[in-house]
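I'd like to ask some things about the structure below.
A protein chain is absent from this complex, but the other protein chains hold their places.
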Amino acid sequence: MATNDSTTNVKRLQVRRYKPEENPETHYLNQEKGLWAWLTTVDHKKIGLMYLGSIAFFFFIGGVLALLLRTELLTPARSFMDADVYNQVFTLHGAIMIFFFLIPAGPAVLGNFILPLQLGAKDVAFPRLNLASFYIYVIGALFTLFAIVTGGVDTGWTFYTPYSATTGGNVMAMTLGIFILGFSSILTGLNFIVTIHKMRAPGITWNKLPLNMWGLYATSIIQILATPVLAITLLLLTMERALGIGIFDPALGGDPVLYQHFFWFYSHPAVYIMIVPGFGIISEVISTFSRKIIFGYWAIALSSLAIAFIGFLVWGHHMFTAGQSSLANMVFSFLTFLVGIPTGIKIFNWLATMYRGSIDMKTPMVYAMVFLFLFTIGGFTGIMLGALSVDIHLHDTYYVVAHFHYVMMGGMVMAFLAGLHYWWPKMFGKMYSEFWAKVSLALLFVGFNMTFLPQFVMGSQGMPRRYFNYIDQFQSFHQFSTIGAYIMGVAFLLMAGYMLHSLLRGKPASSNPWGSRALEWQTASPPDLHNFHHTPVVINGPYDYHKPMSEFQLGIATSHNGHHAGEAVDVSKTEKEQA
Amino acid sequence: MNRLSEFMLPPAKSTTAEATDALFHFINVTSVILLVGITIAILYFSWKYRRRSDDDVTPVIAHNSKLEITWSVIPLILVLIVFGWGFSGYLNLITPPDDAYEIRVVGKSWLWEFHYETGHVSVNELHVPVNRPVKLIMSSDDVLHSLYIPDYRVKMDVLPNRYTSLWFEATEIGESIIFCTEYCGTAHSNMLATAYVHSAEDFETWLETAGSADDDMDPVELGERLVTRNACNTCHSADGSRLTGPTFQGLWMSERTMEDGEVVTADENYIRESILEPNARINQGYDPVMPSYAGSLNDRQIDAIIEYIKTLQ
Amino acid sequence: MSQTSSTEEKLDHLKHYFVDSDQQFEASKMGMWVFLVTEILFFGGLFVAYIVYRSWYPELYLLASEELDTFWGAVNTAVLIGSSLTVAMAIRSAQLNQIKGLIINLWITIGLACTFMVIKYFEYSEKFAKGILPGSAYSYDGVEHEKANIFFSIYYMMTGLHGIHVLIGIGLMIWLVFKAKKKVFHSGYYTPVEITGLYWHLVDVIWIFLFPLLYLID
Partner (left out) sequence: MSGHHISSAKFLWGVAIALFILTFITVAVTWIHIPSPWNVVVAIAIAVVKALIVSAFFMNLYWDSKFNVLLFVMSVAFFLLMIGITLLDTLYRTDPIPSF
């Protein structure tokens, strides 16, 4: 990773200051016109927006499914749908939210939009591959929709054999759809790794890389190492259904626990594909709105990599009661706790960044604080589930459901929304209503906790997950939870409303409304099709708020664009003053 | 504390439950202390260091090794405690005492069969003696299931190709609910059973008389009881409503159309075949998901069920 | 950054978002290596299934591998190594601006790859005729082991997926031949040849492991 940080290799460049243009006439949104130009664009920003549209669509679908589930659970027996329908709905809610929303939300949406901007690059390393990965996502989605209309899937998002090998419905179309989707994820990861290595603007050495980039870098590594295993798992499962190859199906001599190893080897690291980009976003937001240098840069950067690495060694904690050997249980439990340490370090570093800062409670910052609170709860309940004897009691109960939602929704979705509100002015050049954003956030916070806190209690009391009917003692918890879900629904509708309003009638945003030092804010809002009119040169860390803004807006003075990623640069004083 | 504990956890009715609960409470208390600390810090900082003017200058605090080592090492120690605690509890949970009383469990979609050494089979009823370790040796007939008794804090998956086991020692006479916690299809949430804990003498009496108590019962009454006891009613209603399987109401001597188009009269032979070899002929519009009852119902019991179905016109 | 960049380079291939040819070449090659990582883990899953079942049923592997023909397996290994050599030669030709040599070497590689597939075809059809079919269609009773179907499922998945990779490689190389004929490649730009070569070598490496693991169990 540390390719060259040697000071002997410093390159001298002629630089001058480039002040970002305010409210430019032409930008990436209007430089190419027409639907066709959008559909065939290789611009990373537009591809990011197309992903944004797609995941918003799937989030809506997944959200509606969630509300259907919660409504059905208002009564202990049948309320309005059959058990089979219920089983399909929870399967689709899980599969859609995870594979179509959470996995692409970090890298493919915000990552795509922001990564080349933060690196000072014109685009990702392989723009056409980037577009291809979007269409692979679309094809995967079509397969899944096909599966839904031709019989549905009722296996749960985990597709455990032998149930998934024998049940009715169109499981094959679904697994093939997600198999295809995996390639979209792999190609995004591939693109990001190469871009971060090869396309950094002059001066962005590894220790000046924004933490958001470190987050995406760690994520990309997980994507390329874990996703192929998902691909082979789903391919084997598809073959199990198509040909009966018997590797996972006990009726043919196979072993269902082996399937679980395969599945979780991907699906546990996948949790980190979802959450690690969130860590990057939170680092950016907290530093910007505290207007203060980030505390423990290397601790945060390296803990992302550590989480990515250790995340590969803990998959068996999903299988403590599955019938794996007790030796494996012990090893997995031990390693699981080790993931807690780098995660804890991050939380404390973010807190320390706020200490003696100049904190501006704008919407993204409030989202970041909500993230800190909810994600910490998610983390602590994860410790609970990692403890072997307690997990025996809590495994496959609502406790796990609540923990997962605290991590994924309280963690990743809050971080994603923090990032979306943070970069929204950059994306569209428009501001949104602070007031309505905070109202919606308050509703979301209340609704979220109302929905999932009771589920911790239900789970500890023994309410199993994936239950259509339940015993009467849980009814009040379920009803409370359902009301919370409705409140969240209202919050999201409100959010859709003010964001739409911002798009149509929003006040124009300045190039740097938050006063950030990061590179993406040193170009126009919205940026030009090629991001920068000049080649940016970076001499300070991305969080050096104690240095003047002028030092963050440098670019190569000559027409020569001297990208040489990874080389340190030195600018002589006179040139700086010229700027 | 006790109140809170009752709110959070089901009553602890096994010898191992208390140890598990102690760790549960330890993690909860530690977590709440830390969470409150973090939350207060967030709120306090965001008020104390709120932005006062756009020209605020902040100090350059890039890192602090002492602090960082502290907040890495303390959590590390805490989680190692939790690991050790959880692991020792787990060792206890997977090591049944040598003299444990053995019961065979078979999970089928969607019922539990409990086989006793006397050859008696009870469906969805687990009878155990109090204050005596009981070991369940479990297997599945079809897909994965998982046997979970919240009151005892025990759970183990039930697999089709292997035997798995769990053990517990009930400490109170009474009843506890048993759930299936591994998703297994349509009636997953109806795959419930009850654990009945008897005193040692009552358990012996139950074991000797179980099955024979039915001898002098009226066939229709016995049939009705068997339909409940064997969980037939999970999938077959008595009131005409459609569940996973066809309803029993009006079944007797009706004309049934099979998947392959064959039309069969639901007579004695047909119903007997449907119980012993459920997948030999499948009613049109239904899935072949019923487990076989060969071996768990004897002729007299099948006759009783047929007598009962006859009454549901 | 490199010894070969010359001032009178043709730059048609250079994408605008790269600074120079070297950056573009290095990026493409790194991209291919990242892709090869995913390939290794993709096949890795199958190797895990192989190893787990072998550790459970060593006698099954002993019995079942007797159905595989070591001679033709070895021939296929040699064929693939030969094709790796010719692909390396093709890259060398491109580096030296010998477009004719490039095309000839690519054709030989395609020929060897097709030979591999033809041998594979005869191996498969001989097994199909005996009733050694993948999955539940397996109907051979010459292997006295209840899990024989699983060994052959793993065999078919591994060699089948490898075969698909060979087919993709053939397609890629035919595409390279067309490009080469259009004089797209020269010593300053041969990235597609280089990265296809990397892919092809990996296909070879995977077979190098498949051969002893499936055929050479004595």
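By letter and in written order, the chains are A, B and C; residue numbering begins at 1 in each of them.
Operating definition for what follows: a residue touches a chain if its C-beta (ideal position, glycine included) is under 8 Å from a C-beta of that chain, and two chains touch if they have at least 3 such contacts.
Worth saying up front: this structure is predicted, and the values here are computed from it rather than measured.
Novice: Sort by label and list the shown chains the missing chain touches.
Specialist: When the entire complex is considered, the left-out chain reaches A, B, C.
Novice: For a quick check of understanding: of C:33, C:107, C:124 or C:140, which residue touches the chain that isn't displayed?
Specialist: Result: among the candidates, C:33 touches the missing chain.
Novice: Among C:19, C:68 or C:89, which residue is in contact with the omitted chain in the full complex?
Specialist: Selected residue, touching the omitted chain: C:89.
Novice: What residue numbers in chain B mark contact with the hidden partner chain?
Specialist: Given the touch definition above, chain B has residues 102, 104, 115, 117, 135, 137, 162-165 touching the missing chain.
Novice: Name, in rising order, the residues on chain A that touch the hidden chain in the full complex.
Specialist: Against the left-out chain, chain A lists 1, 3, 197, 225, 229, 255, 257-258, 261, 265, 312-313, 315-316, 323-328, 331-332.
Novice: Residue by residue, what part of chain C touches the chain that was omitted?
Specialist: Looking at chain C, the ones touching the missing chain are residues 1-4, 22, 25-26, 29-30, 33-34, 36-37, 40-41, 44-45, 47-48, 51-52, 55-56, 58, 70, 74, 77-78, 81-82, 84-85, 87-89, 92, 95-96, 194, 197-198, 201-202, 204-205, 208-209, 211-213, 216-218.
The criterion applied here is as follows: only the chains that are shown with their structure count from here on.
Novice: If you average the Cα atoms of each chain, whose average lands nearest the overall Cα average?
Specialist: A
Novice: Counting only Cα atoms for the centres, state how far chain B is from chain C in Å.
Specialist: 49
Novice: Identify all positions of chain B at which a residue touches two or more other chains, and write them in rising order.
Specialist: If we look for residues of chain B contacting two or more partner chains, we find none.
Novice: I need the residues of chain A touching at least two other chains; which ones are they?
Specialist: In chain A, residues 253-255 touch at least two other chains, as defined above.
Novice: Could you list, by residue number, the parts of chain B that touch chain A in their complex?
Specialist: Answer in residue numbers: 7-10, 19-20, 23-24, 27-28, 31, 34-35, 38-39, 41-42, 45-46, 49-52, 54, 56-64, 67-68, 71-72, 75-76, 79-80, 82-83, 85-94, 142-144, 146, 148, 150-151, 153-157, 159-162, 164, 177, 179-190, 192, 244, 287.
Novice: For the complex, give me every residue of chain A touching chain C.
Specialist: 121-123, 125-127, 129, 186, 189-191, 193-194, 197-199, 224-229, 231-233, 235-236, 239, 242-247, 252-255, 258, 261-262, 530, 561-565
Novice: So in the complex, the part of chain A that touches chain B is made up of which residues?
Specialist: Answer in residue numbers: 83-84, 87, 154, 156, 160, 162-163, 166-168, 250-251, 253-257, 290-299, 321-323, 326, 329-330, 333-334, 337-338, 340-341, 344-345, 347-349, 351-352, 354-361, 369, 372-373, 376-377, 380-381, 383-384, 386-393, 395-397, 457, 460-462, 464-471, 515, 545-546.
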